[in-house]
Structures are given as C-alpha cells and as structure tokens.
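One protein chain is absent from this view; the other protein chains keep their places.
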Amino acid sequence: MIGKMKRRDFLKALGLGGTATLVGCDLPTTVTLEEGKEDVVSYLLPEEYAIPGIAVWYASTCTQCTAGCGIHGRVREGRVLKIEGNPEAPINVGKTCQMGQAGLQGHYNPDRITAPMVREGGRLVPTTWEKAQALLSEKVGAKSTLNADRVAWFTGTLSGHQRALVNNHLDAVGSKLHFAHEVVNANVWQAVSRDMLDDPMPRIRLDKAKLILSFGADFLATWVSPVHFAGQYSKFRTAADRGALIQVESKMSMTGGSADLWVAIRPGTEGALALGLANYLVANGVNAAALTAEVRDKIAAYDVQKVAGITGIATAQIERIGKALKARSPSVVLAGASVEGQAQGYESVAAIMLLNVLLGNIGTTIEPSGKFPFPQLEAKSGGTGDLLAFTKAVEQKQLDVVFFYGANPLYSAPAALKLDEQINNIPFKVVLAQFPDETAMHADLVLPVSSYLEDWGTHVAAYQPEQNQMGVQQPLMQKLYGDTRGFGDVVVSLLALRNTAQWGAFTDSYGYLKNVFATMKAGVGAGALSNDEFWNNSLQTGMVKVDAPARKHTLKPVVPNVATNAPDAGFPYYLVPSPRMGLFDGRHANLPWLQESPDQIAKVVWDSWAEIHPSTADKLGIAHGDVIKVESEHGALEVKAYLIKGIHPDAISIPLGQGHTEYGRYAKNRGVNPLKILKRITDAKTGELAMYATRVKVSKTGKQDVIIRLGHSDTQHGRRLARTVSVDVLKRTKGA
Amino acid sequence: MVRWVNKQVAEIAGATAPRALRHVSWIAAVALMWAASSSAGFAQDIVPPVGLHQGEDVVQPIEFPHNIHVEVNKINCMYCHTYARRSKVAGIPPTSKCIGCHKIIATDKPRIQKLTEYWQKGESPKWKKVHDVPDYVHFTHERHLKKLVFDRDYPVEDVKEICAFCHGQLKEMTVAKKVKPLNMGWCVSCHEKNGGPSDCWKCHK
Partner (left out) sequence: MSLKNVFENWSTYRKGAEEGGYHTYEHRWTMAVNLDLCIGCNACSTACYAENNLAVVGEKRFAKGQAMHWMRIERYWDEEGKDHPENGASFLPMMCQQCGAATCEPVCPVAATYHTPDGLNAQVYNRCIGSRYCSNNCPFRVRYFNFYSYYETSWPEPLNLQLNPDLTVRDKGVMEKCTFCVQRIRVAKDKAKMENRKLQEGEFTTACAQACPTTAIVFGDTMNPDSKVGKLWQQHQVKRHVYKQTKEDPQLRGYRIFEELNVDPSVMYLDRVRDTTI
C-alpha cells in the first residue's frame, strides 16, 4: 500500500494514506458534545503541506464548460471544499461562474457510477474491471476481428492530451472517426471567422470597445468564454467613456438583461438587420472600400425600409443603432447561437462580421489569435454537425464499436434524428461515464470515470486570450470511489490492448502525461528547467503559459446570401431553445445548487417553462401559469407558460437543461427538453443543426400550474431598491 | 453573564490599554518566576479554569499510555501533537511518527505489535475522539498556545501544565479521559479572568 501510494507524487504531497482518510477529521455533523464516538484518523506519513485544520489551495482547470478557466481548489483533511478562480489564469483572472462553483456537486454527486456495468440479458449489471477489460480485449484488442473504420469515438469538445490520447487510440485501431458534439457552440462564428479573416477564433477585445452590438451572443453567460468576457465587460463598463451594449435577439438572454438597449427581432432575420445597418452606415458616409463590389451590391439591396419590414424593427430604431455604431468607435459586433442556428446561419453571421469590417473593428477590437504551437493539443470543438454525421452513420449501420465520453447524444439528439430507436445499430457501445445519463443507460459497457477533481488532464480552450495557455488539471483529492478510473487511464489501457510495445509501459495516464511534459518543455520556452521543475511548476500554477505567434488577418469578405424564412401558417411560432448559465445544455441538471439557482431572467427554479410575449398570449388566450402545448412536426411538449416582455411576439422560448429521462435523482423526470422536438434543418454552409429554426404551434391544455420562482414582484413599485441613472448624469458627475 | 457583558462593553469602549500592560507584566512576572524557582508552574497572572468533569472511559484501538510517554519518558506534548502550535487542531501524530521510535523500542509489547500490524497494512488506527467540542464552537489551539506559552516566554518544556488546563494531567492517565467540562461557562470563566475575548462570534461559528 505504501509503495503504491508513492507512485503519485502529488497525492503523496496531500499526505493521503491508502484508506479512509476521509473519515472523521472535522467533518461537520449535527452531533454535538460526546466522548469516544467520532473517529479521528491520522495521516500515515507526515506532510508539511497537509496540516489538519488548515486549508491548502491546489491549482487545476475547470471542465464544467469548454472555456477552460483556471481554478484553485480548497483542500482540507483530504477533501476539496471550495473552488475559486486562479488569479494567474489569463482566461478567468481569479473569477468563476456559478457552474464552476458547482463543480463540487458533480464530484460529490450521490448518483455517480461507482463500478463498471455490462449489459446482460438486456439489463445493465455491475461487473469488475477485469471482466470489462477482458470484454474490451475481445472486442477492440489486437486479436479482435475488428474492422478499423467501424470504430469511433463520440465525445464533447476535447483538447489537450485527452484529445491526443483519443487520436492515438484511433490511429492504433486504424480509424479516423472522432465525432465531437456540443449543443452550445460557436462553430458557425468560427467558420465565418476562418473564411473571412483566416482565423478560426479571433480574439475579442470588449475592453477596448466603446460599443458592443451583440446579435444574440450571450457572451456573459454561455457564449465561448463567459468568465473571460465578463472580466472584459467590467473594464468596458468602468472605462472613462462608459461602453454601451446593444443586444438584438428574439429572447432576452442573461447578457440581454444588461443591455442599454435591448431590441426584439423576428427570429432568423438578424442577417438582414446587419445588412440594413451596413446600408445605413454606407449611406451616412462610412467608407466601404474594404468590401468587394459584390458585397457592396448586397448591402445596397437592403435599405432600412426593407429591413424594417423583414425584421419587425421600426426604421427609427434601426437608424438609432446605425447612428450609435457610426458615432462610437471602436465597436465590436458579435453573433451568437440564435443567429447561427438558422438555415442561413452562416450567411447571417457573415453579414454581421461584415459590419466589423465596415466599422474598422478588425485589428482593433477583433484581434488575430495566437497560433498554438502544438496543433495536436488544440481543441476539437464540438458541434451539432458531428451529431448529424454520427446519426447518419448509425442509421446506415456503419459503426460496430463506439466509445462515448463527455457527451450525451441520447439526451440532446432531436427525436427527428431517431437516435433512440437506432442506437442499437451499434453492436458495442462503451460509455465512459461519471453519471447514469441517458447515453450511459443505453450502453453495452459502462466504464466509471473519475470526476475532474480526481483526474489528470490538460486543456487547451478554443478561445485563447492575449496570453495563450494550456490548463493543467490534477487530482485535488483521492478518488471517492476506488473503482472509478481516470479518462486518460482508460484510454491508455485501451491503447495497451492494441500496442503493448509502445503503451504497455504506462500503467496510467499520469506516467504518460509526465513523459510528454518532458518533451513539451522546450516548445514552451522552459527548456532551461529540469523535467521535474517544469512538471512541478505546471502543477503549482495549474497551467503552462504558451507563447503563440500571432496569426495575420487576411480579409476575404464573404458575400452574405442572406435569405429569410417563409411564413408557415401551420406552425406560426419559432421555438427558441435557449441555453442558460446554470443547467447549461442539460449537463448540470444533476447539480442541486444549480437546480435551485433561479434562472437569471425568468427566476424560475427546478422546472421548465415556456416564455411567451403577453401580446401573443393574449391572442391565444393564455394566462401566466397555464399549461400549454408546444408542438412541432416532431412532437409536443406540455409546459407552463411564462408571460414576459423580453421576447419577440413570434417566438416561444423553452430553456435547455431539463427533461432528462435518466441522470440521477435531481434531474430525472423534471421539466421538458425542447431539443427533442427540433426539426432536422441544417445550416447550408456548415452542416450544423439549425437549432433555432424549428416552427411550432401553441395551444392551451386547459390545465394550470404554479410557476415556482424567486420573488413575487416584477416591479419595484416605485421603491427604487435598484436605482437607475442615465449615462449623461454619470458623465456629468465627478468621481462617479 | 452580567460581568462578562460589562467586561465586553468596557473592552469595546476602548479599554484595551490595560490588556497591553498586563501583557508586559506577564513577561516580567514570568521572568521573575523562572529566576526564583525551577519548579514547573504557571505564571500567577494566568488563572486556570476551574471545574471538573467525570469522563467516560473510552475504548481506543490501541490502549495508548500517555503516562509512560509524558511522565516516564518526558516527551513534550507538542512532539506528537505537533499541529497544536500551528493549527486550530492539535492533531493525532502520523503513524510514521509512532513507528519512528517503536521500530526499535518496546517491540515485544502487544500494543506495539498491534501498532506495527497497522503500519504494515498501511493503515492508521481509528482513534476515538475524547475531547470534542460541539460543531458550533470554534476553538483554536494555536491562539491559546501563543497567548499562554509563546507570548509569555513560558518554558516550552513545561507546556503540559498549560495543556492540563483543558485536558487534565495526562501524565497521570493511560488512555486520555475527559476530566474538564469543556462547556461554555467553563471556557468563559477562564476568558473572564484572563482577558480572553468575550464576543460570541469569536468562538461560535
């Protein structure tokens, strides 16, 4: 036991013995004064770092979303108790979001999978790692009769050495199939940036902007790197010349709640508005020389009058925005998921990016990103295009073995894709799971993986700030369940099955990681350090700072072939499946803190609701709290109506996150999942699922229910609890 | 109760100067005492808490003889309870510390053989907590030791007499037994006499 313990330098530093160090030791209970009842277990070996009663902070990387924030975990008596941001991390500079805070509840979740499970007689039954390994050896081992390109990995966004390991495994098997699926993504934005600027993820400098015009980009909550942008936003708002935020969207996002001007737009018409604004700017003397003649023609075709008709926004309002754009420079114009998620999503985002070109924002508030020197570690950003490709492969029975990790397609795939029915077209489904989610419960083999607070890893976020970084993730405590294994450990063992000569030497991913760190150090300018120094520094700071040479933006304006959707009399409303900070895309629905945390805009807890504009509700005779039926071509959801003015009258918004049919006690059978009724519409250019293009009809069910939410009043009744002043007052006031 | 309240009010009203003076006088008194006498004892200006408690006999995994360690072998309390001066908890020594001596010493004794068994299994014994304060109490060893020992230049070799304020004379016990009440009135009686804090939130969490 002692020898085994020594193999982990870090855990040794924690002073964790082989067993039960978690027991006793100042764990709060409701038991009071007593003698000889509570256990006190001492450390086996003394350790300067671990003094009972004194908390020690260890650096790691958050994996609650894909932004890759640096974190510090507060460890006392071998337990991690609190997560804070790592002040040295360039991405989040010491800050965290609520999902990052709630990571603890994923780690300590009572519904974690604690042992491998195998499907026998149609049911998942517990098994051992030995048996699981034997089964894996039979199916994907060197001696298996495996047909290489019928093996696939299906993951969420994957980066760093986890991605390298998966690639190694695919190489060892001889397959190229790695599907990366992420419901909340910015793939279309990235595609447009790549095509127009030759930069897949340009840096955005909100802190340099005097005006942000955001088309549905919820950059403070769910878009790209929210904590980073919130830090920039803070500088943007406190600058001597306070920056202004205009948010144009169909349903008020959390970011929209902070807007100086919030504009409701008819879903799917954002591209037209962007062109209309460009038209206004050109007409008012903004130099359009940077654009090609073809693009200028396109802009000329969208005069403000026409755009007002398309978007449902008054001409005066459009001119107001145009005027602000012209007057306040530099600005930055962003496009979020609701723009991307249309059949012409790419075109609309391109039209919006053209505004940045026209306004001279490229190079000022939109900067070239750094070229990460280790392309094999860069993020494979997930999207919905891969989900569609995967579904097609499943439908056509092209896959024999699929490894799932960090994605839950059976929850997030729309019913129209028929993945539920066809998933058994894959004869052998291995799910590396922490929780019994929908996908894990359909698996043939479930391998329990460690939580991110127990595991090793590295993370290279797709969005990198001025200082590029690779986040280092290390265990903050001993595994809660001895029978779980790190993700890397599992992949290394899979690799050893194929290629014993190369991989048999590694017993786990720790050995692998330490090994590759030694080979990396020269590439990050740390060649002067010894291997151990470099390794220890990386663990201590929780990251490797990487100097990445800046790319060069080469401008290639794309002609935005913006088109608008034809009306659909049968299904008159647009369904807006809005992601939210908190439950996110549904992955955090099993964390009770986040279930009980009110939605930022609607303030609802523990449930689903459908946001609907009072005028629309009036038309349909719907009252607040009525249970309504929201029906698309592919199914119907029954959900409580929530009357709110922060939505376009043509839109019905049901937030993402609920409606799990599995996923533990806090998530299961709670609310509805709007993803299920989405239509299979794709963005023509990128192949991404057009998540915001589904049309629905709404009807009453006659039932009523109480909406459970924080607070009983939407107004302050003139009491001025939260007071507001106009910016001109602020500008006239000294020291404000 | 009332006295305690008055005292606190006086303190908050700015009556901190006498405390500082008293601090100086401790050092003087302690210095005088040690000059005059070599016997262990505590400075007269510190009044130990009064009150006794009839503790239960606690069955420990190994019947640890405090008396042999403290009285016969003259081992300092803080040699084993090493965290006391650095943390809120005194801590049970790591098993390796026991083994450090007992690799060689008294290896024929059944208790030591039991300890060795634990060590070889790579486990620590599950000791039972004897001196337990309720969860709503914040008690810190390090602050008490600083005030009662280090700030007064009290000889560290005699620290057991200070520990005895709350833990009784361990040199006379085998397995530790609770012999002081450790309840609030008892704590406060000492705080009152010795100028300890009397703000509720100092000790209640």
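Here the chain labels run A and B in written order, and each chain numbers its own residues starting at 1.
We take it that a contact is a pair of C-beta atoms (placed from the backbone, for glycine too) under 8 Å apart; a residue touches a chain by one contact, two chains touch by 3 or more.
A quick note: this is a predicted structure, and the numbers were derived from the prediction, not measured.
From the options A:Pro90, A:Pro598, A:Gly635 or A:Gly687, the residue with contact to the unseen chain in the full assembly is A:Pro598. Of the options A:Met117, A:Ala209 or A:Val227, the residue whose C-beta touches the omitted chain is A:Val227.
Contact between chain B and the absent chain runs through residues 2, 5-6, 8-9, 11-14, 88, 134-136, 138, 140, 142-143, 146, 199-202, 204-205.
Along chain A, the points of touch with the absent chain fall at residues 22, 26-30, 76-77, 79-85, 92, 94-98, 100-102, 104-105, 107-110, 220-221, 226-227, 230-231, 233-234, 237-238, 242, 244, 246-247, 252, 254-264, 320-321, 323-324, 480, 581-582, 592-598, 600-601, 603, 605-607, 615, 645-646, 665, 706, 708, 710-711, 713-716, 721-730, 732-736.
Just so it is clear, only the chains that are shown with their structure count from here on.
Those residues of chain B that touch chain A in the shared complex are 55-56, 58-59, 82-83, 86-89, 91-97, 121-136, 178, 182-183.
Only residues 1-2, 5, 15, 17-21, 23-24, 26, 28-47, 51-54 of chain A touch chain B when the two sit together in their complex.
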